[in-house]
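One protein chain omitted, others in place.
Order as written gives the chain letters A and B; numbering starts at 1 within each chain.
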Amino acid sequence: MFNQLGTSIKITLVLLVIVSGIYPLAVWGVSQVLLPRQANGSLVKSSSGAIVGSTLIGQGFTKPEYFHPRPSAAGSGYDPTQSSGTNLGPTSDKLINGVHKKLANGKDDPNNFDGVKDLAAAYRTENGLSATARVPVDAVTRSASGLDPDISIENARVQAARVAKARNTDVSAITRLIDKTAHGRDLGFLGEPRVNVLSVNLALDQEYPLNKSLVKPGAK
Amino acid sequence: MATTLTNKPSAAPSAPTPPKVHGPRPLFDPPIVRRAVRDAFFKLNPLVMAKNPVMFVVWVGSAVTTIIFAQDIVKHAGGWETAFSGQIALWLWFTVLFAGFAEAIAEGRGKAQADELRKTRSTTMARRIVKNGKEEAVAAAMLRKGDICVCEVGDIIPGDGTVIEGIASVDESAITGESAPVIREAGGDRSAVTGGTKVISDMIKIEITSNPGETFIDRMIGLVEGAARQKTPNEIALNILIAGLTIIFMLATITLLPFAIYSVQQAGSGAPPSIPILVSLLVCLIPTTIGGLLSAIGIAGMDRVMQYNVLAMSGKAVEAAGDVDVLLLDKTGTITLGNRQATEFIPLPGVGIADLADAAQLSSIADETPEGRSIVVLAKDKYGLRGRHFNDGEVEFIPFTAQTRMSGADIGHSRIRKGAVQAVADYLTQSGSTVPKELFEIADGISNQGGTPLAVAVDGKALGVIFLKDIIKGGMRERFAHMRAMGIKTVMITGDNPLTAAAIAQEAGVDDYLAQAKPEDKMALIKKEQAQGRLVAMTGDGTNDAPALAQADVGVAMNSGTQAAKEAGNMVDLDSNPTKLIEIVEIGKQLLMTRGALTTFSIANDVAKYFAIIPAMFSMLYIMSGHAHGPLWALNVMKLHSPYSAVLAAVIFNALVIIALIPVALKGVAYRPMGAAQVLRRNLMVWGVGGILAPFPFIWLLDQIVVLLHCAPAH
Partner (left out) sequence: MTLIGWLQIVVFFGLLLALTKPMGIFMHRVFEGEPTFLTPVMRPIEKLIYRLCGVREDDDMPWTRYTVAMLFFSIVTLLLTYAILRWQAYLPLNPMRLGSDKAPGWGTAMTPDLAFNTAASFTTNTNWQAYSGENTMSYFSQMVALASHNFFSAAAGIAIAIAFVRGLARKSATGVGNFWVDLTRATLYVLLPLCIVIALVYVQQGMPQNFHAYHTAQTVEGSAQIIPGGPVASQEAIKMLGTNGGGIFNANSSHPFENPTPLTNFIQMLTIFLIGGGIVYTFGIAVGNVRQGWAIFAAMSALFLLGVAVCYWQEAKGNPIINAVATGGNMEGKEARFGIASSTLFATITTDASCGAVNSMHDSYTPLGGLVPMANILTGEVIFGGVGAGLYGMLMYAILAVFIAGLMVGRTPEYLGKKVEAFEVKMAMLACLILVADVLGFTALSCVTHVPHPATYWNTVSGTPPSVNALASANTNNSGPHGFSEILYTFDSATGNNGSAFAGISVNTPYWNLTIGIAMLIGRFLMIIPLLAIAGSMAKKKRVPVSSGTFPTDNALFAGLLVGVVIIVGALSYFPAVALGPVVEHFLMLGGKTF
């Protein structure tokens, strides 16, 4: 019976070499040679070579001239070391109404949280919607990873007017840019049509720069 | 010791007899019911209860609820809460009682039967033969194995034994309920006698084969009373399933308390369920229906076999009967009537058919065998030949002997002979005549059609052949078709040649046949089928059948058979009617079906009970302002009046369903011979889907009644 123990140890070591050594290293080798961009995290670099982010990882945008991503629950927002959703359930008061507390010193409690209603109100104000307008749901809900790089096309369209105004251009130009940057469904039926926020914002800076001196050296 | 009996003890068993003395009692015979009610209370003894895990849990639940009720009374707590726990306690006790009653009533039928059997065991005196050949009178109870006794007309046979000398007719109605006397004779396959039966003609010497307390009747009493009843393998497995489910439901119920405590704390409303409600939920969920009826089903199954005058030595045998894949059936007496009948006279070329008929009739006038008489009748009916009278000395009848294998008559100068074709041919050759080859051709033709040819010769000249035909019992074809539908293969065992066997097999509709079978062939066939994983059933009566009977999974010995055969088999047919094997198989199947149906029903019932109790249990949890009940009350799909009435209705339903299903447990579920797929579809609809749906209207109705009688609040 205990010779099974010996076999267990031997076979564990032998298989480890294969599945934890040869296999991942082989995939690493092939992909570093053939697909280095993807294998290294789809990083976006500025002309100076500084890393601006990854097209796959969402990042925070709050300025009116940029498209805003979805709210994020990763750390203090879009923190890839803390990927996470809110994990709040449908009857969570925090999720719906948020938490708004003041500390003794009169400052906001760092644990304060914007609920769906707060987010909707802010979104309406930002984008000039009526106080009762129903907003695209992805704009007021947090993604599963907290790093969602995309927003829905509807969400982007609602934001187009604000962006256009901030960039002194007309909405149709921005809408065209959205259409140009948008991804359709994969293979025509998988997933949802979407706009990559980093890509569309880099394209905005490229095509409708706010001010020459502030142009971010985006994708080429 | 000569016999005065004229008709030879016929090998022909009676046609399928409807059950006689032991026949169907009404399901609820008043004396049996009275005794069962009394026994149900005896079964409340926790030591008895502990053997049935499901009912033991109910028993404990009843006790706990009763204690809580008593505490409430002592504390003078009034109100619905107390009334509720009191009623729950009461109905839980009823649940236990009903289960006990079900078992008691099933046992009661056997007990009544055992009482009748005991009466026959009255103090009989035996005439024992001692060494010097003298007789001495001893009490039957003193007889030991190996003693020799003499029994004469009017004597009760003092114990089980084997006839070692003589032949007698015996009234075995005491054990079989069959009033027609049977023949018992030394040697051969009808030598066994049973203690308690009565000699009604002649005298026999018997050797006692069993010690006191071990006689057939003693065993029979034990069996019908259920004293020797052991759980069958399938029953044990089912018990494990039921016990497992019971534990699962106990886990579900017990953990519900902490879940509820947490929920109440979160909700800030409602209260954790009280112990009586938790006990009610538990009792409603655990399979009390099947738990309460399981042993009744098993006892009733053996009882049903008994009603067919078959004595099953164990419940296991009855269960195995349901599983049988192959039935070995002896041709004679089982498939065909024991005697063949003449159906046609076939003359040789150049012989007038009337001449042949005349000769055939003359040869058979003195032949009292059924075959012989059928020849006379055929000649009379078809050719108008009446029986003739002969003066003394004018005619000499030649009886059948094993040597000549012929019989006949010498009338004046004519010598008329009839017999097996080969025998007659030999006879003709010896007397210098030639045998026409057509004789054999006709004979083969008859064999091919499953008949038996008898050649007729007059004065050394062959006239033709009598076609003796096996008469297949009525309805056998349909029954074999049913067997086939149920997936059971029927095999006919016969000593006939393969040609005849094939023809009869074809006509009777059996699946296969074993021709020119010797006892060892039978044994080999059983072993072959068993090696392929099949279960085999057979009947047998002779001593040489004993090994095969023992080998077969279901061996039904004929009561008329030898002691060895009866001991080898696991059932004894008291009527000695081999056709009953088919009924036994059907009873076995019905027994298993009943178990499956009630188990399924019992589990399916739980769905409705959940919908009664869970909303009631959490009716005030997470209550929102402006509402009378909490959100879970929405699950009260039956619109039951109040939490109390809902739980009470479910518990009452749970108790009453046991009573309501007692007839099903005792009689078995409706049974039709069909293929397994059809049976399954039907039973799944009735007991599965029906089991899910049926409780809803009944619980609703009970809720109405409970509120109407002010046993529970309406809101």
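Please note the rule applied: a contact is a pair of C-beta atoms (placed from the backbone, for glycine too) under 8 Å apart; a residue touches a chain by one contact, two chains touch by 3 or more.
Everything numeric here is computed off the predicted structure, so don't read it as measured data.
**Q** Taking the entire complex into account, which one of B:71, B:255, B:414 or B:431 touches the absent chain?
**A** Of the candidates B:71, B:255, B:414 or B:431, B:255 is in touch with the missing chain.
**Q** Please output the residues of subunit A touching the missing chain, sorted low to high.
**A** Missing-chain contacts on subunit A: residues 1, 3-12, 14-16, 18-20, 23-24, 26-28, 30-32, 35, 38-43, 50-63, 66, 70, 74-75, 78-93, 95-97, 116-117, 120, 134-152, 154, 183, 185-187, 189-192, 194, 198, 201-202, 205, 216, 218.
**Q** List the subunit B residues touching the unshown chain?
**A** 233-234, 236-238, 240-241, 243-245, 247-249, 251-263, 266-267, 281, 285, 319, 322-323, 325, 484-489, 532-535, 588-590, 592-593, 595-597, 599-600, 603-604, 606-607, 610, 614, 618, 621-622, 624, 630-632, 634-635, 671, 675-677, 679-681, 683-684, 687-688
Rule of thumb we're sticking to: only the chains that are shown with their structure count from here on.
**Q** Nearest whole angstrom, what separates the Cα centre of subunit A from the Cα centre of subunit B?
**A** The separation of the two C-alpha centroids amounts to 76 Å.
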